[in-house]
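One structure is given below, represented as structure tokens, and several questions about it will come after.
All protein chains but one are shown at their positions in the complex.
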Amino acid sequence: MIYHHLILRVVTKVLVGTIILFALYVQFHGDFSPGGGFQAGVIMAVAFIIYGIVFGLRNVKRVFPEWLVHKVLALGVLIYAGTGIYAMFMGYDFLDYDALSPAHPTSGQHWGLLIIEFGVGVTVTGVMVAIYYAFAGRPPSISNEDW
Amino acid sequence: MIDTITNIILLSMLVITALAIVRMERLFAVVMLSGVFSLLSALLFVTLDAVDVAFTEAAVGAGISTVLLLSTIALTKPVERRPRHTALVPFIVVCVTGAALVYGTLDMPAFGDPNAPAQIHVGPEYLARTPDDIDVPNAVTAILGSYRGFDTLGEAAVVFTAGIGVLLLLSGLRRRREDEEEDQI
Amino acid sequence: MSKLLDLQFLAGHAHYLLFIVLMMTGLFIVVDKTNLVKKIVGLNIFQVSVFMFYVSIGKVSGGTAPIFPMDDKYHVDKDALLGIAYSNPLPHVLILTAIVVGIATTSLGLALIVRIRESFDTIDEEDILNIEQDMTRADNQKHGNAMGGPA
Partner (left out) sequence: MADTAQIVEHTARTFRDHLPVLQVLVPFCTAPLIVLLGSRRLAWPLAFIASAIALVISFIMLMDVREGGMLTYTMGGWAPPLGIEYRVDAANAFVLLLISLIGTVVLPFAYASFRDEIKSRDHTLMYACWMLCFTGLLGMVATGDAFNVFVFLEISSLSTYVLLAMGADRDRRALTAAYDYLIMGTIGATFFVIGLGMLYMATGTLNMADMADRIADQGMNRTVRSGFAFIIVGMGLKVAMFPLHLWLPKAYTFAPSAVTVFLSATATKAALYVVMRFTFSIYNPDFAFATNTLEIIFIPLAVIAMFSASFVAVFQTNFKRMLAYSSIAQVGYMLLGIALLTDTSLTAAILHMFNHGLTKALLFMGVGAYVLRANGSFYTQIAGLGRKMPITTGAVVIGGLSLIGVPGTAGFVSKWVLVQAALERAPENAMFLAIAVAIVLSSLLAVVYVWRAFEVLYLQEPDPNSTATEAPLMMLIPMWILAGGCIWFGFSTDLLHDTAAQAANGLLQGTKGMMVLTGQGGAH
């Protein structure tokens, strides 16, 4: 099945790199242009999904193994909540990013936004890839012809 | 003037797509049309100045939900059977809800009215304070992350719940040792 | 109700009425259709049109997207800020949350549909209802005579 999709394989090899690059751009430019954690997470997951569709589930699972997906899934939420808890330990309110650099509140806000967007991006990537693995793992019930 | 024309065109195309989805029998066409519907709504969001929402709707609505719908159809049956019951009762339910909604719009401020309550009370305060408090060009990210950061934490939890739910229903939690054994066989 | 007829009101509220038509189409699909996947698509349409209704609340005619101009040090250029009218950013934030809730519900619904097809071998609600009625009838036969006859 893999050998006669030559065009798809070549295009995907080119595409996957740029998609991941674009996802990272969207992730870390969320403060300056439209974008942020969710969009970046979805785009990053799309990169893995395209690779999975074209090269098959086993190959993409060698790149991003399932147990790692399930760890990443939980890590993002903890990163987000952890930032808030760190602020609480510093005596500020929950999720008050001034705590990250008490001397310069606005730079604390910048750091805060960056970290929580990263946490959200990680969680959304993990979730979308985990959902794709779950759906792709089941045996299809209809053959390719009668769509 | 150009805004209202593009809005009217987009909205009429949206209505046509929605009606087509009601009529369609083949599920593959229905899923493609739902992708079209999401993309059209993303365009409408751009004309309504909601660029972040347009980005998300395009990425999530047209992208991931179409992939999920297609993979579900691959695992189920592709053709829909015509329902045997008459469409009268659902139509009545829909008309009653529609009437309640229209009743609600009677006292609503006009579309795009700058001195509507929503535009006077909290909205401008966000716009005024973001440059000083958070000093981030994208006001939506500022509100999303910092002013209403707890909402976004809840949102991340919603995504996390969906992830766990699908794992529980379909594949179950994989642990490192199990993966090694699985690869051996 | 007479308000609905005068043109000036209609011009200002045309968008809301169209959003309501879209919402009701989505709701109709969910309530009327018996195919489980079609219901999820109807749910999507219902939610996306509610999001459009929300975002149209924040639109200020003549306003632009709420992204401030940047100076060279990547901070908000405060003086260039004053002249521009912006749309209200709050509904956008709410809708970002709601879109994610929508996709979460869709993925859970679809996972349930896959499991339902595997155990019921059909994704049409009427077939499922028949199967379930047979199961309850079988239960009543088996367990019905506890207190003088089945329910």
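The first chain written gets the first letter, and so on, giving A, B and C; residue counts start at 1 in each chain.
Throughout what follows, contacts are C-beta pairs under 8 Å (C-beta built on N, C-alpha and C of every residue); 3 or more make two chains touch, one makes a residue touch a chain.
Quick caveat: nothing in here was measured; it's all calculated off a predicted structure.
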{"item": "Partners of the unshown chain among those that are drawn", "value": "A, B, C"}
{"item": "Given C:Leu18, C:Val41 or C:Ala104, the one touching the chain that is not displayed", "value": "C:Ala104"}
{"item": "Chain not shown: contacting residue from B:Met13, B:Leu43, B:Ala87 or B:Ala118", "value": "B:Ala118"}
{"item": "Contacts of chain A with the absent chain, listed as residue ranges", "value": "67, 70-71, 73-75, 77-78, 81, 84-85, 88, 91-98, 102-107"}
{"item": "Residues of chain C (touch criterion as defined above) contacting the omitted chain", "value": "23, 27, 30, 36, 39, 43, 46-47, 50, 53-54, 57, 90-91, 94, 97-98, 101, 104-105, 108-109, 112-113, 115-116, 119-120, 128, 132, 135, 139-140, 142-147, 150-151"}
{"item": "Missing-chain contacts mapped onto chain B", "value": "100-101, 103-109, 116-123, 125-126, 129, 135, 146-151, 153-155, 157-158, 160-162, 164-165, 167-169, 172-173, 175"}
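Note that in this section only the chains that are shown with their structure count from here on.
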{"item": "Central chain of the complex, centres being mean CA coordinates", "value": "B"}
{"item": "A-C against B-C, pair bridged by the larger set of C-beta contacts", "value": "B-C"}
{"item": "Centre-to-centre distance between chain B and chain A (centres being mean Cα positions), rounded to whole Å", "value": "19"}
{"item": "Separation of mean Cα positions, chain C and chain A [Å, integer]", "value": "24"}
{"item": "Centre distance in Å when chain B and chain C are each reduced to the mean of their C-alpha atoms", "value": "7"}
{"item": "Sites on chain A at which at least two other chains make contact", "value": "32-34, 36, 38, 124, 131, 134-135, 138, 141"}
{"item": "Junction residues of chain C, two or more chains touched", "value": "65, 67, 70, 74, 96, 99-100, 107, 110-111, 114, 117"}
{"item": "Residue ranges of chain C touching chain B (in the complex, touch as defined)", "value": "3-4, 11-18, 20-29, 31-35, 37-38, 40-42, 44-45, 48-49, 51-52, 55-70, 74-76, 78, 81, 85-97, 99-108, 110-115, 117, 122-124, 126"}
{"item": "Complex contact set, residues of chain A against chain B", "value": "26, 30-39, 42-43, 45-46, 49, 65-67, 70, 73-74, 76-77, 80-81, 84, 94-95, 97, 105-106, 109-110, 112-113, 116-117, 119-120, 123-124, 126-128, 130-142, 146-147"}
{"item": "Chain C to chain A touching residues, read off their complex", "value": "65, 67, 70, 74, 96, 99-100, 107, 110-111, 114, 117"}
